Structures are given as structure tokens and as C-alpha cells.
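Written below as C-alpha cells is the structure these notes are about.
Heads up, one of the protein chains got dropped from this complex, but the rest are sitting where they should.
By written order: A, B and C. Residues from 1 in each chain.
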Amino acid sequence: MKYILPKHELNALLERWSAEYAVLAPQKAGAYSEFLPFTAQSELCLEEPHNTRYPPKALFFPQSEAILKYKRNLGQLESIEAVPQKRVIFGIRPCDAKAVTLLDTVFAEGDNQDPFWLARRAETLLIGLGCNEPGATCFCTSTESGPFHTDGLDALLTDLGGEYLIELLSERAAGLFSGLESASSAQQENAQAVQTAAEQALPKAFELDGLKDKLDRVFDQDVWAQLSESCLGCGICTFLCPTCFCFDLVDEAQRDTRVRNWDTCMFRVYSLEASAHNPRPTRKERTRQRLMHKYSYWWEHAGKLGCTGCGRCVRYCPVGLDIRAMLRKASAYESEALHAN
Amino acid sequence: MTEMEAKIRTEAARLLSEGLVDVVVAFRKEDAPLRPQPAFFTNVEDLENLVYNGLCANNLANYLTRFPQETRIGMLVRGCENRSVNALVVEKQHSRQNLYLIGIPCTGIIDWRKVVALTGEDILTYEDSAHTLTVRARHQTFALPRQELLHSSCLRCVHPNPLSADIVLGEMLPEGDPALIRERVESFEALTRSERTAYFKQEAERCIRCYACREACPMCYCEECFVDHNAPRWTESGTTPAGTHAWHIIRAFHQTGRCTSCGACERACPMDIQMTYLTDKLGKDMWDSYQFAAGMDDQTQPPFASFTLDDKKHFQVGGKQS
Amino acid sequence: MDNKPKIAFFQCQWCLYAPEDQEWVDSRLPENIHLIKVPCTGRIDPLFVLNAVQGGADGVVISGCLPEKCHFKEGNLAARRQLVEFTSFLDYIGYDQERVRFVWLDLQDRGRIQRELADFESQISRLGPAESLATRVPLSEGGAND
Partner (left out) sequence: MPTNPSPRNPYQPTPMRVLRAYYESTDRSLKTLELSFENHADSQAFFKKFNPGQFCQLSVFGKGESPLGVASAAWEGDFVRFTIQRMGSVTKALHDLKPGDPLGMRGPLGNGFPLADWKGKNLVIIGGGCAFSTLYALTKHVQHPQNRPDFGQLVVIYGARSSGLCMYKHDIQSWYQRDDMEVHQAIDVPEETWDHHVGYVPDVVKQIAPSPANAVAIVCGPPIMTKFTLPALVSLGFPPETIFTSLEKRMKCGIGKCGRCNIGSKYICKDGPVFSLAELNALPADI
């Protein structure tokens, strides 16, 4: 089902949803945009071609979260209740929505599923907004995703200028669009044109076919030292990444809680063992782990690529390391060096 | 800036070909828009990738502590970088005779945030020149006056010239007005106590503990940072108010008398958090109390390491501390 | 107990020459004063002071020896430079400088620590509780969750 929503009626629609759902939408926060609760005074931030600076994975997997409460009288830890909340996340970009489905493969599948993740996912609708003009640092078309991909979305909006074309993608979101006028075939064709134009406006940044095998083959080559030469070893690329899920469990004694914090393979202490041995002593091994996890191991775990090409790690790396260039250099190194001798 | 690039390349080529240094630390062409990358040149052929312009935002002295002390390093140093190198030599992180400093009088580092705010994030290429930064975005080309794009630390820079370089490329520039940094600190001090706390909290509590400020700072080279201690755990490692406050207070305080106010921490921060208003205050206090400015030479110990018995006069007997 | 200001008292273990003063500090210190004995004021890391402030201390007292009286010769010199600057830094972000008092004790001081602490307590009571940076107050004392 496809609907039409004039832009000037958007706020009213979000307000209508607010009666039943907690609505979150990207809004201005200093120089960047952030998912904040929608209120009548909200000034939405939808024109920016790029997504929010802080990844929306935090709406399901908060950076710091108490998961266990210490009962002093019993001397034991008890779980903190994970309460589902009816939410609508409006204006999430396709690359971020797909990233949430990738995190489902970690927290919502197999054994030991995560109650906190599931509680936040169960009643939350994702209403996506496609990118008519992907930015210079976006590369979703290179990672089996795209400016109008629908993975993980309950509905997808296409910006037609004066109005949005809304494509309903899941039953549970049907109620949100009741009463909207359905889209004419002309409007549907226009949307299709906008979508294909956006797709073509973003050439492939690297060749994905065979990339996994190439990376596996160059695992112990010197190329990783060259790629990570100027890396500072900070946590920006992983904390801002919508698919990174590594976490740390830490006791906050005076708060009587055991807390789960985001962690990153780029830090030295991440793999430092009690014996002081560190299997990843320098930035070379850590950069290799970051790339291999997304472009090789994730494939073996879940048959999917662990990156959706959102471009945050490219935009905010303080020393300008560009994962697209790193992947191109790694596969070029593989074809030259390994086949040369 | 291409004229400066050419000078740097010839000097770097001379150093490498004559075997005076093992590596030249400079910048090379960017892969990501607006981000030339720090690079380590060890052979002359690669020098064609060497670039130098206002977008070279990292403090190269940060890489000094990565090399063993016997490595002979050639390094591009602007005013703040030279002072950071001096401060590192004072702290015995490298021996001065193993360093060959290529001095560049600095016309200011451009803050990528100010560029993006004007041109949007969709940038293809840029060209830096004496007075304008030309940025080609997808739909439009911008010719931006360079002065309006400079990072806040550079607008208050007192020593743009390299003070103890082995060679200086280009003419020395006039010194900055030291009152600028002081006024900035004094205007913050003039706020009420609750306003100051509110501002500190508003900035610190946006921190995502990625430690880019720590990793970008040349003076932060500790093997194990205080945030990683767990016996005992002094600070919370999450993004709770307690954790972020402690991180920003102690990180800044560890730079007392060591920070050369280059602003690399703020340029690295992904969340646009203000930090130099903390280190500038500490720098001002070190000047007022001990007439010490970090990195002015590579001998004088910073104040916390050079206490003497004539501090006696500050020890009030029975009463408040002066 | 709860209306009295909470005071963190860092005491260099050498600075009280009179055994009766040390005995008073060790066993008859008022309940709202939390004693932290250190081998020398030089051992006091700004992290300790910040930990106290974040833990809800309304005031901090640091007592050590006068110059040339330090058991370790220069611990007090280093401490004064660092901790005085840290106090000024905390004041810069809102923790009133009046809430930190340095007590440099002399050989023949007798009963001075009791007077200083009492005087300091009244000074802090006038300033009232220091909530602004108290983010790590233990739950058992009604601390806020994160």
C-alpha cells in the first residue's frame, strides 16, 4: 500500500502518533542532528542528506545501561526488568535500519537472546526516510544496501519535493497511515524515478565480490600495518558505527549495579589479558580486527555483511582513515602481492 | 599552499636522500573529504603524496612517542607542534639530537566543522590558498574567507612561529596577542558559579568516552590511562554523569603546564565538545603563578615537577591558603 | 547527622606531632568528617579529591606539614602546587574554592586540628551542601541513579 503525505501535514501526523506511541525523530542538536522525543515545538531535521551523528543503535542498545541490581542483604545480583515501550522512530535512514537488523543476528537470534534488546525492539516501529542524494562519504550501494533499501523498516518515505510517498512495509504499521490518501500511479512512478536516480548517483566504492576471501588471505600480511599507520587508536569509528556491538560488563559498586557499556576493539585494554599478554598489541591488529569482523567474520556468523555503508567512520575519523580506501588497498595488495610471487 | 608544499617536499627529499633521518612525519593526500592524513615517509618516491594545507588538523608531535628513542625523526612542526615536541623532550620522550624539525610559520588550522556548517557535508574537493578556501561541493563551489574558518585555538594563537626548529620554511609571522586567551578564560570566570557548572555539564555529558581527545593529544602518551585502572576503579567507565565529569576534569588537569593549546583535542572530538576552555584556564594559572608557558624551550621543567623550597611563602600558617 | 556538612579530611599521618591530637583524630573524629590517612600530602592525587567531591563531600580538608618539616622532605611542596591548582580548577567549574582548606601544621601546634575542623565546618555550613558535582553518592546515602 502506498500513501501520499503533504509535507506540511507531517508534524500533525507525528502528533497524532504521539497519543499512542513515544515518537522519536531527528532534530537539531548543536551542529548535528540527533533522535530526540518529538514535541509540538520540534524542528525536524530531515533535509540533511546524512544520518544522525550518534548511531540509532543506541535507541535499542544504550551505551551505558545497568542490567543487574545488587541485593546487599542476599549478596546476590538480580536482573533489572526490561520493559517494552511502544515507540515510533521516524526518519531513520535505510542504512541505520538495516544495521538494526544486523544487530538482531547478535542479540535476537540463537541462544542467550538479550532481554533488553528484545524489549526495546518488540514494540518499536521504524519509519524510514530514503536518501534522494547520498553524501560524498556514503557507500550503502557497495554493501548490499542502498539509499531506499527497506530491510528492518515498517514503512519507507520517499521525498517527492512537496510531499512524501509512503510505502507501507509491515502490517503492524498499517494503523499509522489510516486516513491518508493513497498515491496515484504518476506519483508512484515519480518516486520510482527518484529512487533509481539516487541509487545510480552513488557508484560502488569497492568490489564486494570475493572481498571476504581476499581479506582472509592477506590476514598476516604487512598491508594492515600500512593501512593503520596513522590510526590514533580512539573509539570513534566503532562507537559511531551502527553495527558495532562489542560491550563491557563492569560493576559500579557504589551504585549497586552491574553496568553494560559499549566497548571497542580499537582500545588496548579490550584484549589485554591478566597475564599482561595482549593478542592485539598494536593498532595494526586492532584495525585488522575491525575490518575483518565486518567484512569476513560476520559473513561466517550470519551470512551477512557487517557494514551498511553509512559513512560515519569515514566522516569523523580524526586522521581521515577511509574504510573504502582501506578495503580497496587491501584487495589491491592481495591481487598484486600474493599473485606476484 | 602548494608553494609551501613544494618547499617541504624538497627539504624532506634532502633529509631522506642524505640519510639524515629515518622517517619524515608529515601529511599526505586525503581519502576522506577535508581530512589529509598524517603520514610517515621513509623513501623519496612517496613524497609526491605529501601535502600541506590548512586542513592538516592533527598535532604531529602526537606520533613522536610511537618511535623508539634512537629513531631519527624529521617532522613538520608549526608553532604548537614545535612547543609540543619541546614539552615531550623535557619529559624525556625523545632526545632532541635525534629530531630534525622542519619549522613552518603557521597561518592557522581550519576547523572542518566551520567549513561543513557553510558547505554541508557533501564535499568533493577543496583548495587552500593564502586568503580563501575554495570548496567544491556537489551543487556549488564555495570561496570561503580563510580567517572565518580558523579553529578557535588558532584565533587565539600567541606563538604561530616554530621556536626551535632546525630549519624554517617561509617568513616568520607576527606573534599573537596573549590577551586573547586570557580574556576567553576571564570571561568564563566572570560567569556565576552555577552558570559555569551548567556549561561544564552541558559539554562533558555529551561525551561518548571514545577518547579521541586523549589519542589526538601529544602529551597523552601514558601506557595505561587512569580510566583503565581497575584496582581500584577511580572513575566510572560509562557515559554516566559521574564518568564523563571525572574524565573531562582529570584529563584536562593532567595537561597542566604541559598543554600547548593546539586544539587537536577539540578538532578530534566527534561530538563537538568544548575542552580548551579547561586547559586554557590551567595554562593561564601556570603563567600567573609560575610565569611558565608549556614548550617554550626543551629544558625547563613544568611547575608540578619543579617545586622548590622558596614556595615557603605560599604556606600560610593558621589560616586560608593564599 | 544528615544536616551536618559532609567533610573529607585527608590527613598526612606525620603532621600531628602531639599524640593526643592524633588519638582524637583516630577515634573521636565527629561522624560527619570522613578521615583518609595518607603517608604524605604528596600522595594525595587530584583523583582522590575528585572522588570525595563526586561522593558528596561538602568540604575537603588537607592537612600536612610545613615546608622543611615534611617527613619525605618535599612531599608537601609537590602537594601544595598540585592541589592548590586543582582547587582553583574545581572552583572554575563550580566547586567553591572556600570548600577546600589546607592546614599546614607546625611542630608545636597543639589542638589546632580540632579548631581548624570546627571552624571549617561552620564555614561550610554557611555555604550549604555542594550538590553540583556530587554524582557518585552511594545509593545507601540516597545517591541518585545514573
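Assorted remarks:
The rule is simple: contacts are C-beta pairs under 8 Å (C-beta built on N, C-alpha and C of every residue); 3 or more make two chains touch, one makes a residue touch a chain.
The model shown is predicted, which means the values in this text are computed figures rather than measured ones.
Shown chains touched by the hidden one, complex as a whole: A, B. The chain omitted from view is touched by exactly one of B:Thr134, B:Gln147 or B:Asn230, namely B:Asn230.
Across A:Glu47, A:Asp209, A:Glu273 or A:Glu336, the single residue that touches the chain missing here is A:Glu273. Of the options A:Glu34, A:Asp114 or A:Glu229, the residue whose C-beta touches the omitted chain is A:Asp114. Considering the full assembly, A:Ser296 is the residue among A:Thr158, A:Gln195, A:Ser296 or A:Ser331 that touches the omitted chain. For chain B, the residues touching the absent chain in the complete assembly are 230-231. Summarising the interface, chain A meets the missing chain with residues 67-68, 70, 74-80, 82, 84, 104, 106-108, 111-115, 117-119, 121-122, 170, 216, 219-220, 245-251, 253, 258, 260, 263, 265, 270-275, 277, 279-280, 285, 289, 292-293, 296-297, 299-301.
Everything below uses one rule, namely that only the chains that are shown with their structure count from here on.
Taken as a graph of touching chains, this assembly is complete, with every chain in contact with every other. Of all chains displayed, B has the C-alpha centre closest to the centre of the whole protein C-alpha set. Chain A and chain C have CA centres that are 47 Å apart. With each centre defined as the average position of its C-alpha atoms, the distance from chain A to chain B rounds to 31 Å.
Taking each chain's centre as the mean of its C-alpha atoms, chain B lies 35 Å from chain C.
In chain C, the positions touching at least two other chains are 136, 146. Multi-chain contact residues, meaning those touching two or more other chains, occur in chain B at positions 236, 238, 240. Residue ranges on chain B touching chain C, taken from their complex, read 188-189, 193-194, 196-197, 200, 226, 234-236, 238, 240-242, 245-246, 249-250, 252-253, 256, 278, 281-282, 285-286, 289, 303-304, 307-309, 311-312, 314-318, 320-321.
The residues of chain B lying in touch with chain A in their complex are 30-40, 57-58, 62-63, 113, 116-117, 120-124, 138, 208-212, 214-216, 224, 228, 233, 236-240, 243, 267-268, 270-272. Interface of chain C with chain B (complex): residues 46-47, 50-51, 54, 66-68, 74, 76-78, 80-82, 84-90, 92-94, 96, 101-102, 104, 106, 112, 132-133, 135-136, 146.
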